[in-house]
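Of the protein chains in this complex, one is absent; all others appear in place.
Labels run A and B following the written order; every chain starts at residue 1.
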Amino acid sequence: MAAMLETDGLVAGYEPGLPIVRGASIRVEPQEIVVILGPNGAGKSSLIKAIAGLVPISGGAVRLAGVEITRVPAHRMVQAGLAFVPQTENVFPLLSVQDNLRVSAGGLPRADTAARIEEMFALFPDLARQRRLMAGSLSGGQRQMLAAARALIVRPRVLMLDEPSAGLSPRFVEMVFARLAEIRRGGVTVVLVEQNARAALAIGDRAYVLVEGRVAHEAPAATLWDDPVVAELYLGQRSDGGR
Amino acid sequence: MALQFLLNGLIEGSMIGLGAIGVTLTYAILRFSNFAHGDFMAWGAYSTLMLVGLIGSAVGTVAPIGPLSFGWPLILAGLGGMVFTGCLALLLDWLLFARLRARGQAIVVVMASFGASMALRNLLEFAFTSSPTYFSRKIQIARPIGLGIRITPDQTVLLGMTLVLVVGMHLLMTYSRTGREMKAVSQNPALARVVGIDLDRIVRMTWLIGGALASAAGLMVGVLVQIRPLMGLDMLLPMFAAAILGGIGSVPGAVLGGLVIGLSQAASVQLVGAEWRQAVAFVILVAVLLVRPTGLFGVQER
Partner (left out) sequence: MIDLLGYAAFFLSTALIFAIITLGLNLQWGQTGLFNVGVAGFVAIGAYTSALLTTPETAGRLGGFGLPILAGWVAAMAVTALVAGITGYVTLRLKADYLAISTFGVAVVTQLVALNARGLTGGPFGVAFIPRPFGALADRPALFNFTSCGVVLAVTVLTYLALEHLTRSPWGRVLRALREDERAAVSLGKSARSYRIQAFAVGGAVMGLAGAVQAHLIGFIAPDNYVPTLTFQVWAMLMAGGSGSNRGAVAGALVVWAVWVGAGALSAALVPQAFQARAAALQIVVIGVMLCVILLWRPQGFFGPRRRRTPGGG
């Protein structure tokens, strides 16, 4: 059976001849939560941004449920079934919460949109109370919720998040990860780039460790923490990278 | 006489405001100030003039509507001119701006728009010479509407046109999917792509709308004042001032900014003379940049 999401020797970077991702191959099975770890500058963010079509790809391939999406432009990824939540600036600050959802639901049939927005508000009741507020006035945690709701509204098959816990208070971090586990139970495959390795591994199934743009190690999330190879590759950097 | 300047200012402000909508949208979505926008206005006026001539040669002379100076051919030609100018803007983007934008140096795009403006304006001078022409040479009788203000039928109808266009634009920006997507792109183009907005489509819409509204403004100047190749260049500074005063990206802001500038210009005519009009726009521009560079409805730029 084909993987839900798969990259095959992916090479990508902003400037030609200076790849940040240098031949990364990962494989994500349906309904898995996969965590991508690695020291600073390893190309974790660039990897998922390249998958999302935001960083130019110069080699290798990306497949979503067996269909190649390597050269699909970023704005068509949603239709392909792939949603992405950037780390920062992931909501439109001058649109209301409701309009943030509406503008993200462009791919849905018109009749479906209103119902789907209500479903999102049911999933994130915090947001429902703020629906007419400008997204820019939300707290950091609420913004992450809105960003996730915005990504989920189109019923993606794969949800990719870039450091969803960055800058959040511990209480919110816990909430975000609990919500991600819930989302996976709803049938969505989740790919997560995280600095907060402990929290991410607690909900993850498997993890990849990226070093210098390549996959250096792959292991089940539960055992990764005790893996000596990983300790050497990555956890040595924990003092500055792992928080 | 004393209050007549209010009406004159309203009309001048409408012309400026219609043009400023295009300036503000181009700036917010494509992130550059388009120095060729004034020339879209002039091209709109001349293309409308050509279409009126074309219709005239096809169906013969058409009687004006009621007390107006023009008949249905001008209305039809005006719509045609809006389409033509929108397409001209699209063409210019495809030939020039899009290619330079892809290289990522915003200010080079501004420079290119300056070069394009020169070329467009002088193409008009080449084709039509620099002497002014008119849609109609009929003198219209201004009727009193109270408070000592007089208004001609043409002015009434064109103010109505402005109102319809402005309200239409506001509804489009607030309630349509395209409008929401335009706002989203202006706030964060990268995120807009992530949520599935087709940037190319939004860019095309921006040019079409900007070009069409510039053409409508050109029609208004053409009917109420005159048609000259330089008509757009003369409006450029007031349009920029209006867009910045209103707050970049805000459609109501651009219109309100246009009205403020139009009224100030009309008021200043009584004090310093009509020839200093554009200096009034400049003074307001500098004041806004000094006191509140984000404009009336603007927000801090990221």
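Rule of thumb we're sticking to: a contact is a pair of C-beta atoms (placed from the backbone, for glycine too) under 8 Å apart; a residue touches a chain by one contact, two chains touch by 3 or more.
All of these numbers come straight from a predicted model, not from anything done at the bench.
Engineer: I'm checking contacts with the chain that's been left out. Which of B:Leu7, B:Ile21, B:Ala112 or B:Ala184 qualifies?
Structural biologist: B:Ala112
Engineer: Among B:Phe5, B:Phe32, B:Phe70 or B:Phe135, which one touches the chain that has been omitted from the display?
Structural biologist: Reading the full complex, the residue touching the unseen chain is B:Phe32.
Engineer: Out of B:Ala2, B:Ala63, B:Ala102 or B:Leu271, which touches the unshown chain?
Structural biologist: Within the whole complex, the residue contacting the unshown chain is B:Ala102.
Engineer: Who touches the missing chain here, B:Val59, B:Leu91 or B:Val286?
Structural biologist: The one listed residue touching the chain not shown is B:Val286.
Engineer: Give me the chain B residues in contact with the hidden chain, please.
Structural biologist: These residues touch the chain not displayed: 27, 32-33, 35, 96, 99-100, 102-108, 110-112, 114-120, 122-123, 125-126, 129-130, 233, 236-237, 240-241, 244, 273, 275-276, 278-279, 281-282, 285-286, 289-290, 293, 301.
The working rule: only the chains that are shown with their structure count from here on.
Engineer: At what distance in angstrom does the C-alpha mean of chain B lie from that of chain A?
Structural biologist: 43
Engineer: Write out the stretch or stretches of chain A touching chain B in their complex.
Structural biologist: It is residues 52-54, 73-79, 84, 86, 89-95, 99, 102-104, 106-107, 150, 154 of chain A that touch chain B.
Engineer: Give the list of chain B residues in touch with chain A in this complex.
Structural biologist: Listed in rising order, the residues are 177, 180-181, 183-184, 187-188, 190-199, 299, 302.
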